[in-house]
Structure formats: structure tokens, C-alpha cells
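Apart from one protein chain that is not included, each protein chain of the complex appears where it belongs.
== subunit A ==
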Amino acid sequence: EDALLRAPQNISILSTNMKHFLTWSPVIVRGETVRYSVEFQGEYEREYANGSWIPICECSFITATVCNITEDVSATVAYNLRVRADVGTRRSKWGTLKGFFNPITTSLTPPLMKVIADGYHLLVELEDMGPAFQFCVLYWKKGQESRMQQKMVKEVSFVVHLDTMEAGPDYCVKARTYLEVINRSSNFSQPQCVRAQGARSVWL
């Protein structure tokens, strides 16, 4: 008599910068290919649609143990997620994520950043993380941390002009991500410092 197919275990979410992935441990059946299917349920489905579940067709009968749920889990409400396994005609029970997942808990990372000294112009190039992302950029003359200046960058154009530098001192820049829809920021990036180009100081 066929042994019962075990439901997927260790179901968890990896969520960074509003990109969300559901992962689980593989169900091992010697000599067989196990396939998995994922469904989600938002707060709306729980409260207004009789607790219905919605399948994610890109993650139906897949062999991978990860599913990109970003497109479906897009509102800032609490979501339930579940996975089940299939081998031939055998089907497991659903394994359900412990607790809810709300996208507001996503972890935010600082942007990749490149600071450029273009002659006497202090420029910064920021990673394009998507339309919802804004950046807080701080810049200062090295040694004058108390006189830090700030610039909010709402749209990532190619390069952002921060300041016109004096010849001689280093200028430092650091940035962090801000997501208005969840009103949260990342940590700041490591500072990057540059010096005005063509600024031949008499002492060098």
C-alpha cells in the first residue's frame, strides 16, 4: 500500500527589497521525481472570499523548491502561503507557512553606489531598484562630518550631481534606500570618498 507522501517542511520566506521568494525543504522519494505546487491567500480572501486559496501557475508541478511570489504578494496585508507535493498519482497534504507574511517586513539593503569626481563636480550613480524606491544621499567634506548635507533622490536618473568641490579635501558620500509605501529605510551604505580631479595641490 503506498506510503503517505509527506507534506513539504521548513517552508519560509526570503524577502529583500520587496522581492519575495517562498522556499521549502525537498521531499525525498527514492527513484522518483517530486513536483510541488504553491498557493496563496491574502487578507481579502480570508475575510471576503470564504478563505479561498489562489494557485500560482508558474509554481504548479515544479521540481524546484523555490517560488517567486513577488507579483502575487503585492499588497501590504497579511498573506498565507502553502505548498504540497505530488509523485505520480500520490499527493501530499498541504504544508503551510508558519504565521503570516506581510510585505512590510521585507528587509531593505542600501543601494549599490558609485561616487565619481568629474573635475570639480561630485557625482553619484545609484542602483535602479524599481519605481517605488527612493534614496537618501548624505555627503560631506572629510573631517567635517558635522556639516553633512542631504539630498533625497526620488527617481534614479543616470547620475546625480551632488556638489561642486573645492580643490584639496576629500569628499565622502553614503546612501540609504527609502520605501514610501512601507515608510521604512535601509541602513546606510559604506562611505565612498573622492577628491576633485585635476586639483594638483602644491604639496602633493
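One rule holds for everything that comes next: a residue touches a chain if its C-beta (ideal position, glycine included) is under 8 Å from a C-beta of that chain, and two chains touch if they have at least 3 such contacts; residues count from 1.
The rule we apply is simple: contacts and distances are computed from a predicted model.
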{"item": "From \"Interleukin family protein\", \"Ribosome biogenesis regulatory protein\", \"Proteasome subunit beta\" or \"RCC1/BLIP-II\", the hidden chain's UniProt protein name", "value": "\"Interleukin family protein\""}
{"item": "Residue touching the undisplayed chain, where the options are A:S25, A:S74, A:T105 or A:Q197", "value": "A:S74"}
{"item": "On subunit A, residues whose C-beta touches the chain left out of the figure", "value": "40, 42-45, 47-49, 54-57, 71-72, 74-77, 79, 131-132, 181"}
